[in-house]
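Every protein chain except one is present and positioned as in the full complex.
First chain written, first letter: the chains are A, B and C, and each begins at residue 1.
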Amino acid sequence: MPYQFEPGRIYRMPTHFGPAPGPRQIPAEANVDTTRSPRKTLISSSFLTEAAALERHIPERFALVGDPVVTVEFHYMTDIDWLAGRGYTMIHVWWPVMFKGQRDQVVGRFLAVMWENLADPIITGRGEIGQPKLYAEIPELRAVGASYHCEASWMGFRFLDVRVTELAASTNESRSEPPMQGTLMLKYVPRTGAWGDADICQVSFTPALTPDLTVESRKAAAGSVIFHRAAWRDLPTMYHVVNALADLPVLSSCGGLIATTRGGKSYRDQQILT
Amino acid sequence: MPYQFEPGRIYRMPTHFGPAPGPRQIPAEANVDTTRSPRKTLISSSFLTEAAALERHIPERFALVGDPVVTVEFHYMTDIDWLAGRGYTMIHVWWPVMFKGQRDQVVGRFLAVMWENLADPIITGRGEIGQPKLYAEIPELRAVGASYHCEASWMGFRFLDVRVTELAASTNESRSEPPMQGTLMLKYVPRTGAWGDADICQVSFTPALTPDLTVESRKAAAGSVIFHRAAWRDLPTMYHVVNALADLPVLSSCGGLIATTRGGKSYRDQQILT
Amino acid sequence: MPYQFEPGRIYRMPTHFGPAPGPRQIPAEANVDTTRSPRKTLISSSFLTEAAALERHIPERFALVGDPVVTVEFHYMTDIDWLAGRGYTMIHVWWPVMFKGQRDQVVGRFLAVMWENLADPIITGRGEIGQPKLYAEIPELRAVGASYHCEASWMGFRFLDVRVTELAASTNESRSEPPMQGTLMLKYVPRTGAWGDADICQVSFTPALTPDLTVESRKAAAGSVIFHRAAWRDLPTMYHVVNALADLPVLSSCGGLIATTRGGKSYRDQQILT
Partner (left out) sequence: MPYQFEPGRIYRMPTHFGPAPGPRQIPAEANVDTTRSPRKTLISSSFLTEAAALERHIPERFALVGDPVVTVEFHYMTDIDWLAGRGYTMIHVWWPVMFKGQRDQVVGRFLAVMWENLADPIITGRGEIGQPKLYAEIPELRAVGASYHCEASWMGFRFLDVRVTELAASTNESRSEPPMQGTLMLKYVPRTGAWGDADICQVSFTPALTPDLTVESRKAAAGSVIFHRAAWRDLPTMYHVVNALADLPVLSSCGGLIATTRGGKSYRDQQILT
């Protein structure tokens, strides 16, 4: 007898061996405590660019809000519950937008692209959440005194360098930043055989609320972001992504952040907006 | 102005930076020659199991055909056109089935699970084709004289060992094997927010025809396949897959194969069956 | 004109390009601060074994002292000055001994073997210090609540698992431990061409004094150590090492330690004893 899907359980390819363990479906033996897991070191750096340049990279029904500021974040994570205590690193690239759908209207972070150095969360995040995750080699954070260096490569081609340095006195951030309701992304899956069509093209939304998150330390920083232009042969699956980001004019640096946090959530609160 | 999708072009997440280069959309500068790319060393080993055990791992509308023989293949590939000459390794696990849909009826290889040691083809294969690809560390093929050892791990946990040894004289394979029309798989993408529902659940089919493939050498072999049972903490995203395969009774070994090939295809001929 | 060696400068193979930057010869631009670098998470676990079994693995002029307790330590390091802020992980395996030379007599930790997951400190440590360093894949520390899991592999073969769990109340350690003056090792380099002879066979000593080391946290723990026996084909360059350690009887566990520290030293105080 062929198998039946169990109702209410999350599956992923391959579905033939039962419901899939993962961030939103963790076995009881994991003793999940979302106030403790994960531990994270967050390095962030932002820059002001031209609105017209940024607008070319947002989908229909989206509009820029506030200043056209691009933020690049490195999330160095350990103690991850659904990975049985292992860690990995995420990169987020986002800017502020408003989504105006037929029903929903949301101001949030437009998550334009992510990179991660582990395939498993790429698979779960793309399929279950719609996060635009790609793979990169991301070495451990480098720290020399109060300076930090974050980098990302693919098969030996370095495409991203972020450097931040702690500021002695915290500065007043006067930049106009609209209140963010959460994070917005476009879940997209192409249609097999009908090349150019899509089976899924949905606006996916992560509400900002994360009650179990504790910020343990937080320091303002000066920072820089450099994307390195690539040829096709350097990054044959994503040179177009890196080059588009490298081509954004850097009008000024908008400072950065070094933070350590503990706790998180499973993203079971993810929603499709319409 | 937000961007528009260009008609007829393949996109993947993130879609915001233009059509996505990949196996089915290679820039002209690649000078693709599908009679030369990729080069492949194929190691294969099969075993007879119990039909009842195997049947639990096929979806509805599928039925076993012929002997319940599980085949595990390692495809060590180099000179891959869409990766600008780089290589990676694929593992296929399949058994013979018939699919009976409303319109289509096909006898083929049921591709139950794949592992690959590079995230990029996992992303393209899952999204564009529906291949059930997971990530594994797969070291280079080990060869000592006429014996070969293939292995796969995840974060240091070895879950698969395949060993084959060339046979001096080629044996007559008398096993009944139905003629295969191609390869069958289930493309599945969960519905975000509606946990347990699916946005995509389709039978995806690769026709067998690959006119540009040249088999350069082919030797019969004796072989063995061992899947190692894992705890959740060993393989937190796929212990259920590995354990299901480890639990299949090995009634007898059905021999193996060592082959080298050149050439391939883009899988633009992939179809959804109904 | 061929080059001349500059007096007083440390060289390593290849010597032809000038003095070699490294832990004991760091360029001025590094702004070394040994009170800050490195940061370290130390996980340690010990077990009581049989003196007779341990004695087979100490060289001449050495004798066991105190209880025959083997300690296995994982040093997860970041912010390393001589690596421009990068990190790597060391494993130490040691037991207490006395060295009685013609001139020197020292009680210390006998550093029987080390593993590291980066080749550069293996090269510098073996050549400059005489540390018995081998290579292993050592993933990030896994932490689930108050439990920690450390592991080491080589080409996918896991040969060492250490697990420790924090103890609620710190216990009184009553074990007799002689005061340690430092760490002892045998620097050995074979003679090229005269196979079986040695060019260097010296007792090398690291004095315990490390004034710039700050222990930031320290917790007692219960722990276990498991070395996994290997075949030659699993660990073709070091199965003899791992098997010798796996064959040591574990009479009882002697507890462990979880500590975080900051600061260190360059080992320029390393000495040859005679």
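Here is the rule we go by: contacts are C-beta pairs under 8 Å (C-beta built on N, C-alpha and C of every residue); 3 or more make two chains touch, one makes a residue touch a chain.
Worth saying up front: this structure is predicted, and the values here are computed from it rather than measured.
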Checked against the full complex, the residue among C:2, C:179 or C:211 that touches the missing chain is C:2
Options C:42, C:164, C:186 or C:225, residue touching the unrepresented chain | C:186
Listed residues C:32, C:123, C:146 or C:226, member touching the removed chain = C:123
For subunit B, enumerate the residues touching the unshown chain of the complex.
-> 30-31, 33, 36-37, 39, 78-79, 81, 84-87, 139-145, 147-149
Which residues does subunit A use to touch the chain missing from this display?
-> 137, 139, 149, 151, 153, 155-158, 233
Could you list which residues of subunit C touch the chain missing from the display?
-> 1-5, 7-22, 24, 27, 29-30, 55-63, 82-86, 112-113, 118-120, 122-124, 126-135, 155, 186-193, 195-196, 198-200, 202, 204, 232-234, 236-241, 244-245, 268, 270-272
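Here is the rule we go by: only the chains that are shown with their structure count from here on.
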Can you tell me the least number of steps between subunit A and subunit C, where a step is a move to a chain it touches?
-> 1
In degrees and to the nearest 5, what turn takes the CA positions of subunit B onto those of subunit C?
-> 180
Fraction-based call for subunit B against subunit A, same above half, different below | same
Dist(centroid_CA(subunit A), centroid_CA(subunit C)) in Å evaluates to 38
Subunit B and subunit C, separation of their C-alpha mean positions in angstrom | 43
Averaging C-alpha coordinates per chain, one finds the centres of subunit A and subunit B separated by a number of Å equal to 29
For subunit B, residue numbers touching 2 or more other chains are 155, 233
